[in-house]
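This report refers to the structure that appears directly beneath it.
One protein chain is absent from this view; the other protein chains keep their places.
Letters A, B, C and D mark the chains in the order given here, with residues in each chain numbered from 1 onward.
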Amino acid sequence: MQMLLFNMVVLILVTPILLLIYANKEPLIQYTSQDVFNGINFFIGLFILISFLLFVTTMLTYVERRLVARMQNRIGPNRVGPFGVLQGFADLIKLITKEDLIPTLANRNIFSLAPILIMSPVLLMFAVIPILPGFTIADLDIGIFYVVAITSLGSLGVFAAGWASNSKYSLYGAVRGVAQLVSYEVPLVLSICTIVLLSGSLNLIEIAEAQEIPFILVQPVAFLIILFSVAAELNRTPFDINEADSEIVAGFHTEYSGTKFALIYGTEYLAAFGWSLVIAILFFGHLGPGIGGFLMLMAKTSIILFLFFWFRGTWPRVRIDQILAIAWKIMFPLATINIIITAGEILFVQSIFNINPGNALGLQPLAIITIINIILFAGLLVILSFVKGLGQFDKGPKRYVPDIEGVN
Amino acid sequence: MAETAKYWGVLFMALAAFLVPTSLIFLSHIFSKIRIRPKPDSEKNVSRGAPYESGMTPVGTARVKFNFRFYLFALLFLIFDVEVLFIFPWAARFLHLGFEAYVAMLPFLMLVLIGFLYEWKKEALEWK
Amino acid sequence: MTLELSRQYVVSLLTKHFEDVIDLDTEKHLYIKAENLHDVCLIFKDEPEFKMDMLRYLDCVDYIDHFELRYALLSLSNNQSLTFKVRLWGRDDPEVASVVDVWEGANLQEREIYDLMGIGFINHPNMKRIFLWEGFPGHPLRKDFL
Amino acid sequence: MRIFGLGAIKGLVVTLKYLFRPPFTTQYPENKLDISPRFRGNNFVWYEERCTGCSSCAKACPLGIIRIVTHPESHQQVGNDYKIDVFEIDTGRCMFCALCVEACPYDALHMGGDFEKADYVREDLVITTDQLREGTKKPQTQFRPQLEDIGYQGEEELDEHEAGRWSL
Partner (left out) sequence: MSQGNESMNESEKNIGGTESVLLNLGPQHPSTHGVFRLRTLLDGEEVVDVEPILGYLHRGSSKLAEERSYTQIITLTDRLDYLAGMSNNLAYISALEKLTDVEPPERARYLRVIMVELMRIASHLMGIGFLINDLGAWITPLMHMFREREKILDLFEMVCGARITFSYMRLGGVSHDLPEGFEKSIAEFLDDFEKKIEEYENLLLGNEIILSRMVGVAPLAGERAINCSITGPNLRASGVDWDLRKQDPYEIYDQLDFSVPLGENGDNWDRMVVRIEEMKESVHILRQCMDKLPQGPYRADTDFFVRPPEGEAYGMVEAPKGELGFYLVSDGSIAPYRMGIRSPSFINLTVLRELCVGWKLADIIVNFGTLDINVGEVDR
């Protein structure tokens, strides 16, 4: 827990710098095309944002190691700096100064390009995310759609990395990665659609402001689907098959070392941070104003991040065919039916509360939808408990009654 | 405020997002040229540049005609992702559109689901 | 307790099926003729008096002039065990029938004996070295190795 | 009926609990585990006064790493007594099985409790006669029940009169 707090503290440290520059400035979204070229502030902001992201990435590697270590009854890295906080930076320095090794038979250009292909989309994703209220690189009206579109490019990099390495382990990682990333795209996007339905907008800020009741209560099913889809997109446990270390060593980045590995490794955490931010915005209610809003957002993000770390510290991995079965046989139909039901519910509350078309749903309508959805969610859990063939979940631990007399 | 102006921000972000990893790789490339110690003998070793295969010399190439069962899943993704694309604008405007839009979308979603069930029945979703 | 079948009992039962399989019948051990090994093993496995369903352990000792294979059998259903031996004369490529088709458990054990003792097992499905690499000179557990 | 997902959540609860418990591990160089008095460390305690040079230890050693050179010349120990010129133990190959300690009839050789004796050169791992003579005399109670009987915990130094079963 102290690590969670520590994570928060570190994030707070950066905030004043951001605020200093943007406290009395108008938000960037008001720049016109000419302003962008004239406004040097934009570039400073961009620089700060990217430094902030890289800083968070490095810290997250440390935070995860500490947290999971504590779950494992260990201490975790505690040598570099106070409590070991500089561990991530030490790793980074070590990795950057390592030799740039490219396998002889690898496709050199693609091999070098792949880490860039993996990292760029994830960095690009932050262009629309309102980390600080009013501060976005581009407050696009299609915000969430942009996020989905940009991040799906990541699978390209994964496949490029795996294929260019010319190693069998990498090949397996790449192929698995593509199948998995591609499969989880569909339920993820469908579930985002339900959120869009409720808020009536694709803009991230507008979605956040539409949440009179946090959408995690309104849409628990969508939340779970998005949570696990994102875990799959991020290659995190229980869906980390494309870098399954006990099976295919390191998956698509088996051959990578040095800076390129650092990029791939860091991107995992950067993407985790980005997606956690998105989930926090989509599901955890309003964005507050000013520094308080920033802290609240970071706290919400930390919860999601902690969930990912927690899963990793507890659960094993799911097999490839099971992963695809979960995506297609459970999540996809659930998400589709969820859309139909949600749309029906919206029509229902619009008619009983006489809401004009185009107006946002108020508190009471959302409350009714919440109640219905929670009941449905409970029912779903019960139904799933009875379904066989999802890997025979009905067979629990049993006590064997040993038969001592009879042999064989 | 022009909507297009915002995309300039995205463009610069894209440039930055491309430059950050590129410069890091370039930087390490420069570092790798600086040699403090002479080239060790191990660097002339052939197996140094060989792909990893648990310490064994790899048999054959990794560029094989892979049994790509995932191909089916990729195709499925194509089909359904395009359909999802149709849902997005509808969902964004749904609060404005009301009952007629629901009635219009329902058959479409049903078609998607029926198609999905058909594929399930045809065992396109099974591993074998 | 697992019952160790007595030598006389085994001999008396074996002579029902075969006439001349006993190579040597000492006080302590029972020696089966190498050429009858496979048939005898089948009897040991299938006859209800024996019903030796597991090959517990297969080992080989090098006595310079001959090799002794020791078959330790175990019957889980009758809870009894049985041990017999086979002598192989000569040092250059001694051979004996494999019992892998009777007890699959002999598979790796026979390969190990082939590797370290140099005894060939006829009809073994995969008769090659197991611990040492192909082309290793000699068989290390023989007494004349080094 | 088992509610779907409950089992996975149970596991999560277990790991969450451990987040708030103190870690089990010890930070090695700062904190050290308490070793038991019988612990077989990687040094030896040798009492030259008790040693007769009988080479029982060298005979008992499975690896033959104890080297003893003697010449007949009486000194204080009773019995067939030799003067010891060389008594060396090559701990680079030693596996610390304590068979030599068990074999010593005069309680001259004891296991030591040290475990921080790494070195860069293999030759330095050989404990020479001088090192054995001058080393700290903190014997472990491995195969020395008389030390346990007096409540010795392997912490203080013992001289040759205290360490053996028989006084000299």
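Here is the rule we go by: a contact is a pair of C-beta atoms (placed from the backbone, for glycine too) under 8 Å apart; a residue touches a chain by one contact, two chains touch by 3 or more.
Values in this document were obtained by computation on a predicted structure and should not be read as measured data.
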{"item": "Contact list for the unshown chain, restricted to visible chains", "value": "A, B, C, D"}
{"item": "Touch with the omitted chain, as defined above, among A:R74, A:K98 or A:H286", "value": "A:R74"}
{"item": "On chain D, residues whose C-beta touches the chain left out of the figure", "value": "2, 4-8, 10-11, 13-15, 18, 24, 35-40, 60, 62, 95-99, 102-103, 111, 140, 142-143, 145, 148"}
{"item": "Residues of chain B (touch criterion as defined above) contacting the omitted chain", "value": "53-56, 58-60, 64-69"}
{"item": "Residue ranges of chain C at the interface with the undisplayed chain", "value": "1-2, 28, 53-57, 59-62, 70, 72, 76, 79, 83, 100, 103-109, 111-112, 116, 125-126, 128, 130-133, 140-141"}
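Note that in this section only the chains that are shown with their structure count from here on.
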{"item": "Inter-chain centre distance, chain B versus chain C - centres from mean C-alpha coordinates, in Å", "value": "59"}
{"item": "Inter-chain centre distance, chain A versus chain B - centres from mean C-alpha coordinates, in Å", "value": "15"}
{"item": "Junction residues of chain D - those touching two or more other chains", "value": "none"}
{"item": "Touch list for chain A against partner chain B, complex", "value": "28-33, 35-36, 42-43, 46, 50, 54, 96-106, 112, 115-116, 119-121, 123-124, 126-128, 136-141, 145-146, 163, 165-171, 175-176, 178-179, 182-183, 185-186, 189-190, 193-194, 196-197, 200-202, 249, 254-255, 258-260, 262-263, 321, 324-325, 328-329, 332-333, 336-337, 339-340, 343-344, 346-347, 350, 357-361"}
{"item": "Complex contacts: residues of chain D adjacent to chain A", "value": "1-5, 7-8, 11-12, 14-16, 18-21, 23-25, 27"}
{"item": "In the complex, chain B residues that touch chain A", "value": "1-10, 12-14, 16-18, 20-22, 24-25, 27-29, 31-32, 46, 48-54, 58, 61-64, 66, 68, 70, 73-74, 76-77, 80-81, 84, 87-88, 91-99, 102, 105-106, 109, 112-113, 116, 120, 125, 127"}
